[in-house]
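As you look at this complex, bear in mind that one protein chain is not there, while each of the others sits in place.
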Amino acid sequence: MDQKVVLDTLWVMIAGMLVFFMNAGFAMVESGFGRAKNTVNILSKNFIVFAISSLAFWALGWGLMFGNGNGFIGLEGLWGLGGADNSPATGDAYQGAYAAISWATVPLLAKFFFQLVFAGTAATIVSGAVAERIKYLTFILFSFILVAFLYPITGHWIWGGGWLAQLGFWDFAGSTTVHSVGGWAALAGVLVLGPRIGKFKGGKSYPIPGHSMPLATLGAFILWLGWFGFNPGSTMAADPSAVAHIALTTNSAAAAGILSSTIAAWLIIGKPDLSMTINGCLGGLVAITAGCAYVSVGSSIIIGLIAGVLVVFAVLGFDRLRIDDPVGALSVHLVNGVFGTLAVGLFAQSQFTPNTTGDGLFFGGGGGLLMNQIIGVATVGLFTFGASLGVWFALKAMVGIRVSPEEELEGLDIGEHGMSAYPEFAIAAEHSYEVVESQRPSAPKPGSLPGSQVAVDVEG
Amino acid sequence: MDQKVVLDTLWVMIAGMLVFFMNAGFAMVESGFGRAKNTVNILSKNFIVFAISSLAFWALGWGLMFGNGNGFIGLEGLWGLGGADNSPATGDAYQGAYAAISWATVPLLAKFFFQLVFAGTAATIVSGAVAERIKYLTFILFSFILVAFLYPITGHWIWGGGWLAQLGFWDFAGSTTVHSVGGWAALAGVLVLGPRIGKFKGGKSYPIPGHSMPLATLGAFILWLGWFGFNPGSTMAADPSAVAHIALTTNSAAAAGILSSTIAAWLIIGKPDLSMTINGCLGGLVAITAGCAYVSVGSSIIIGLIAGVLVVFAVLGFDRLRIDDPVGALSVHLVNGVFGTLAVGLFAQSQFTPNTTGDGLFFGGGGGLLMNQIIGVATVGLFTFGASLGVWFALKAMVGIRVSPEEELEGLDIGEHGMSAYPEFAIAAEHSYEVVESQRPSAPKPGSLPGSQVAVDVEG
Amino acid sequence: MDQKVVLDTLWVMIAGMLVFFMNAGFAMVESGFGRAKNTVNILSKNFIVFAISSLAFWALGWGLMFGNGNGFIGLEGLWGLGGADNSPATGDAYQGAYAAISWATVPLLAKFFFQLVFAGTAATIVSGAVAERIKYLTFILFSFILVAFLYPITGHWIWGGGWLAQLGFWDFAGSTTVHSVGGWAALAGVLVLGPRIGKFKGGKSYPIPGHSMPLATLGAFILWLGWFGFNPGSTMAADPSAVAHIALTTNSAAAAGILSSTIAAWLIIGKPDLSMTINGCLGGLVAITAGCAYVSVGSSIIIGLIAGVLVVFAVLGFDRLRIDDPVGALSVHLVNGVFGTLAVGLFAQSQFTPNTTGDGLFFGGGGGLLMNQIIGVATVGLFTFGASLGVWFALKAMVGIRVSPEEELEGLDIGEHGMSAYPEFAIAAEHSYEVVESQRPSAPKPGSLPGSQVAVDVEG
Amino acid sequence: MKRIEAVIRPHKLDEVREALMEEGFRGMTIVEVKGVGRQKGHTEVYRGSEYKIDFLPKIKLEIVVPDDRLDQAISIIVRTARTGQVGDGKIFVLPVEEVIRVRTEEVGSEAL
Amino acid sequence: MKRIEAVIRPHKLDEVREALMEEGFRGMTIVEVKGVGRQKGHTEVYRGSEYKIDFLPKIKLEIVVPDDRLDQAISIIVRTARTGQVGDGKIFVLPVEEVIRVRTEEVGSEAL
Partner (left out) sequence: MKRIEAVIRPHKLDEVREALMEEGFRGMTIVEVKGVGRQKGHTEVYRGSEYKIDFLPKIKLEIVVPDDRLDQAISIIVRTARTGQVGDGKIFVLPVEEVIRVRTEEVGSEAL
């Protein structure tokens, strides 16, 4: 067999396994940032979501995303990976229903495995933002729809040879395709759900500390590791210099994001808040995802530095907008997914991956690339946010979206799953603290934003 | 050097490392499903068992399993991996004591490393089932005997060119060779040990909830990851289409097992019990292990769906039989090890790995393959269960098998290790709950099964 | 592209990722062995340290270590990886600033990535020993200096073609270069810091149990996994027999270290202390790191057995010397880093990696190699310990090194980070135990050692 | 002096504490307890077996007050801790013979 | 009314609770406490240092009863909590001046 096929397949499969492991990372970060009484629910969501994604992407998602079709949607080989395909043949030798990904010199099932773990990531991003109040069944249904329909459609535009790909929109490993799509779907869910009971009261925002920092930190390390599959693996080829270059830009952005978010938190909040450091790391990773193959190591450090600061301001900003995102998923995946995609338009240098992006604005390439990136970010955002909003509202009408206030107060673990995460540990009573008035201007009034309109207010 | 040797070795070593990491997965699942007071003991067992396996398999196990010999046992190159061997030479070029595994194009030590991590898995399966009451030293001694003698003997029958291999019994990655062998050894141990104090009282089964669902869930993710080494790595060759195919059947069965066990638990128990979802995932993985290279992706989904349901019924069934398995190891590894091996006889399709299984019953190949699988399952089960029973009884007579009731009540951590897993956390008192009479028919009377005959009953 | 470059790069990158993941292992071991009130701080240190290392090694460390220069220091291509370099060209074809590592057939950035994760390991070793009392900022600054200056200088001597390399000092994967360097830097820090409040009182040593054994055990498994990147990856080439051989010596030493430390603890302390078993595993791994490519599997078992016993005595010994190392970092990395390096002089056999060490003392090679190893151990130790002592004292003078006694008593989590690791769990009050007088001779008097001279004693 | 011990619902603690402090009761001590009573426990499942947790988490608030402020304190607690559902809890009043402030050795009402 | 406070072994709680409830004592409150007494603590080891844990985990069961049921309650507890080994615990009886049910403001025995 052709050695290149062997090498590329090995690399793609190993990288895919690392990305798969990110599910464990998300599960740990999200349960660590949640409360003990909702831990079984958070773990269950994160555990089942990849199972759902596996079946949904196999059943239909892959076909919609990579099937030959028009600029908006795949139409061939839709169901059950059933299209004709003579992979690993490439180029002119390729014959089959999935021409858009025929450039990868690996068997069809290797392509599918690698793309599947990406689809799973988009779905799992949602789970953190909607945690601690969403119905288990509703989350499962939404995940299925996201991976079977929404994610593959915008995915087709970008990676499936669709109109954005033709326009010259570049997103190497998925800042937009995966992360901001997950982020927009999450934002829609958060707005339909409203904030957790007790999060915003009387014009104040009450912190709801995560119950286990070791879990959250472990999760962050696992995600960081997984990103070495996510970005360098997106070469889908064992290209030595590309893999090494991408691993390094990825790592540098993470490191820079850690530093800048820690410093920003230290300066703004007064303490180096570990939860901000973790979000900063992930923000840097998300931000470099689009450009990891197109920018220099120096640029990756700058992108990471900006991402880390963005995360801190985004967390504080969503709080003031009364948008309740328990784990910072919006700040990490949505905000930095958008930023990272735009950063390609600024920092790309043609030399790193010739015949792709060309040079960005800061390297003499003019604003054309940036404009394409803006168009991509905007259209993908509009579509995903709009469609998700529709799906969430439909689910709300049909099966309900939020657990009862009693259940939410008691914890979803008992209500949804009938069990406790830590049945033997003494859990201290919540509350019994006062919010300290900060120097920041007071939060906007209730009702001034969609999120609070639909908020459940049990205390009132 | 021959590129194929390089590629195959890289893949085998990396896959072996993933399988090695399953030890961490078992440690987390088992300690998560145990009680806080036994956590140090469970962790210690899972940590030392791979060390024991490493030495036992090196000293003798490998030789018995792969040494040239007769249909029942290896006889050449028994001790300390000491036989002549000119690996990576293969086929006619091979000369040495380990001809049965001469088909793998990798150096001897790579073969050994990969096989070692499998032997270690069999041993670690036992630890969960016998947890919370077994003496630390007794477990160590049993593990040594299992890996030095019992596992390699049946392993020789199947993978060492022995009589089952010659018969036409197929077990690609070890549903029987590894998982059901571990399961039978565990069953024997559980029966000799008897149930934990307080598990069965007055005809009722008392639930003993695991102390940490995050640990258990993390462990399940690690195991799932490890299985991408376990199954695809069992090619022992960097074969692109086989590796991709096996990774996908493996993943699909896991996903299907998650779904079906969750649904089954939801319908039967009334709630989507996370511990059942986790067992369902692992059950699906065990069940696909034998056939991962021989069945289609569609079949793998069916196998996983069945496995998930089987796990739920098996957990409930063992409970009614008063067989006390704290972590569900029997339901996962024994029941689905058997089912998965038989499933090869049903779902195998010759096209996926030509010149092996041929077609199974459902694909027009008739019942011959199924019959071979039944013979293999039965003989391996008989041998391992019988021999293990003997070993457990011998150990019971010589060093004792079970800690004292006082020690069991106080927890094995203090008794066996003199330390606490969580010395600073306030642990809530156990008990203080009532068992709810369920609609299920009441459990059989005490004493109707071997397990309860030897049970310690302190409360009585 | 040359297939060897592809293969070597894949292997180096994957191995590097495994080593990267060791950061998670260190974080888990160290936080598990620390107290709940310091957990956020320990996690933060372990999380930020790799970010710091990434930037420090990129900015300057790499250049000092591998830049062409004299026997003591690199002088070319110092800043930001900026030297000319035509990697993956090797041998005579190589042209560039980093000739010392031009033997590796991989791109420059792959070399950098792999070396970076090693530099990060050295830095993270320090964090455990100085835990529970060091200022967060001071630790960050020290880490930067260690990775930017100290580590690369001795690294240049050994791996950068410096005077020790020319002398014939061999350290395959870094028992000295990485582990004992980390250990010496840690020892200096521990002595300047003094013991934790409450550790030594009235001539007695008070145990301060770690707060979570599951975290510590998980961490140990992750480190063990990471070592399969650390040692076999140090080939920096996909050499099948070397990789398999090294993986096996590595694993055997770990297994042997587990057994011998468990037995030693059982005999000496009376119980198989899990924390000793974990340290024994890591001790075995550190000890085999220098010689993994040079010794037989049999020798690796002997080295591991010795390492495990050494760890137990070292832990007890440091305690009697009133040197307070919460996690056993000195016993693991310093003591066994030294032992492992010397073991090369004893156990090396020329056959395994020809044209390197030659035979050691026990294999007929005479004492020359051992003498070189002694010289290397001593000079690296002197330099690193001395320089670190200077840096720690300078930092103490400029920014302070130790948190206030009040903060230490309340926990660094609130003091340094303003947050709790487990805000919902009820944490039991500390203390309320009595130290049992052991049969061991009483500890030396306070004040007889540098460590206690600078000790803070709040209780007195 | 009297000691009031009020067993209340955990999520009512904030409200009770705030009301007491507003009325000038500056010191109190709480303990996490578990209670059995008329209020039904909840059912959990684990691996197919259902079981009922009889003991429910409660907070016991202990506050020592001078005799003349006893009724006021009780009425504040009753008012703020009530939801009207079974399980709101009980208030016990116990006699206290002496109070001493450790720091100053003040005794009696001075020490509160 | 009296308050019985019984410090007992944790694993005896179930039995004591069941016996009390069978005899019609429907409400009680428990606290996890630690006790020092004649019963010896156990020894732990950590990294080679041995230490003795002096405080042993106990459950304190608090139950307020009308005067006329005091002896009955005590004898139930004594009977069910006893193992005969040192460390079985103690029962303290304290006077209670008033009981109020938060939900209904009933007082006295009515409130129990």
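The first chain written gets the first letter, and so on, giving A, B, C, D and E; residue counts start at 1 in each chain.
As a convention for this text, a contact is a pair of C-beta atoms (placed from the backbone, for glycine too) under 8 Å apart; a residue touches a chain by one contact, two chains touch by 3 or more.
From a predicted model like this one, the values you see are computed outputs, not experimental measurements.
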{"item": "Chain not shown, its touching partners among those shown", "value": "A, C, D, E"}
{"item": "Option from E:I53, E:I91 or E:V107 whose C-beta touches the chain left out", "value": "E:I91"}
{"item": "Contact partner of the left-out chain, one of A:Y206, A:F362 or A:F393", "value": "A:Y206"}
{"item": "Touching residue (missing chain; options E:V45, E:A81 or E:I100)", "value": "E:A81"}
{"item": "Among D:R3, D:K58 or D:R82, the residue in touch with the chain that has been omitted", "value": "D:R3"}
{"item": "Residue of A:S234, A:S275, A:N336 or A:S420 in touch with the missing chain, whole complex considered", "value": "A:S275"}
{"item": "Where the unshown chain meets subunit D, residue by residue", "value": "3, 17, 21, 26-31, 62, 64, 94-103, 105, 111-112"}
{"item": "Those residues of subunit E which, in the complete complex, touch the missing chain", "value": "2, 6-8, 31-38, 54-55, 58, 60, 74, 77-78, 81-95"}
{"item": "Subunit C residues that touch the omitted chain in the full complex", "value": "409-410, 414, 418-420, 423, 426, 428-432"}
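In the analysis below, only the chains that are shown with their structure count from here on.
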{"item": "Reaching subunit C from subunit A through chains that touch each other, fewest steps", "value": "1"}
{"item": "Result of counting contacting C-beta pairs for C-E and A-D, higher pair", "value": "C-E"}
{"item": "Chain centre separation (subunit B, subunit E; CA means) in Å", "value": "45"}
{"item": "Junction residues of subunit E, two or more chains touched", "value": "17, 32, 43-46, 50"}
{"item": "For subunit B, residues contacting two or more additional chains", "value": "3, 7, 10, 14, 209-210, 212, 218, 269-271, 273, 275, 418-420, 422-423, 425-428, 430, 432"}
{"item": "Pairs of chains satisfying the touch condition", "value": "A-B, A-C, A-D, B-C, B-D, B-E, C-E, D-E"}
